[in-house]
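For this depiction, one protein chain was excluded, whereas all remaining protein chains were kept in their positions.
Up next is subunit A:
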Amino acid sequence: MTTHTSPLKAAPAGAAGAGGATPAARPPRRGRSVSPRGHSGWTPWLYLLPALVLLAGLLVYPIYQLGLISFLEYTQAQVSGGEPTTFQGFGNYATLFNDSQFWQVLLATVLFAAACVISTLAVGCALAVLLTRIRALPRLALMMAALGAWATPAITGSTVWVFLFDPDFGPVNKVLGLGDFSWTYGRYSAFALVLLEVLWCSFPFVMVTVYAGIRAIPTEVLEAASLDGASQWRIWRTIMAPMLKPILIVVTIQSIIWDFKVFTQIYVMTNGGGIAGQNLVLNVYAYQKAFASSQYSLGSAIGVVMLVILLAVTLVYLRLVRRQGEEL
């Protein structure tokens, strides 16, 4: 069993049954130590130590710092000029919330992320269903192409897509007969171009995961429904969708989180946020504020806003997972 320290102690340890694999054997109280006394009480913490130290130093502490900086006056003068930092209270947030550009960027971020999530999920699910309908060879072809898109680094994906849509040398404008139409010039066409790239590199995750989920559905169930004369749509709606719900929740939340923080694509494809910042999203906006104009406290305040929004999404996710009674 799991929690022995020496062969001599093995017998009492057997009753502990630590692994979650057999929760029925003895339902352990949540958060209660049911391991036998002695060294085993420390063992899990010893195993966790490297992970916890790294996370405390490089995740928790920076989050604290982020919050702290957002309440200070922290610009170039404080960073390298040696001027004392002063406490600003909510001054930075007031500045931010009174800036109409912030609201514009926030709105753009939310709408852009929503468009990315919806299109990624729609395409990913549709192709996952398509994968179950075809023979091995075309399935392999689609799978391989999707894995290729998935594996492509965001930065090279961005450069390739910009090149494909290049007004002078790109094939897309030639095929569509658009002449020298510049996709990155207009606000919406630039967002559309980035959306296409994000869709291209993120639908494979949804497709592969949902496909794995569909394969896990017992075929008898589908067979029975089919024999009873249920239509394809009905089978999807009343059997597959409910059974796939846990997976769909995971891919939806993951997509929301990824698409809300898109940075590289916007930065590379629209050259740092587009003409006059027309294609800024929160992430790029925070970066530009902090590292391009040295307003570190404003950048941090934007970071805190993002953190709060994503935390809210996470809480919704946790509630959904918990409601399904999933054991952690």
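Throughout what follows, a residue touches a chain if its C-beta (ideal position, glycine included) is under 8 Å from a C-beta of that chain, and two chains touch if they have at least 3 such contacts; residues count from 1.
Just so we're on the same page, contacts and distances are computed from a predicted model.
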Next item on the list: Could you tell me which of "NADH dehydrogenase subunit M", "Secreted protein", "Aspartyl/glutamyl-tRNA(Asn/Gln) amidotransferase subunit C" or "Carbohydrate ABC transporter permease" is the UniProt name of the chain missing from the displayed complex?
Entry: "Carbohydrate ABC transporter permease"
Item checked: Missing-chain contacts mapped onto subunit A -> 1-7, 10, 14, 16-22, 28, 30-35, 40-41, 43-45, 47-48, 50-52, 54-55, 57-59, 61-63, 65-66, 69, 79, 127, 130-135, 138-139, 141-142, 144-157, 159-161, 163-164, 166, 168-171, 174, 200, 208-209, 212-216, 219, 222-223, 226, 232, 235, 246-247, 250, 257, 260-261, 263-264, 267-268, 283, 286-287, 290-291, 296, 299-300, 302-304, 306-307, 310-311, 313-314, 317-318, 328
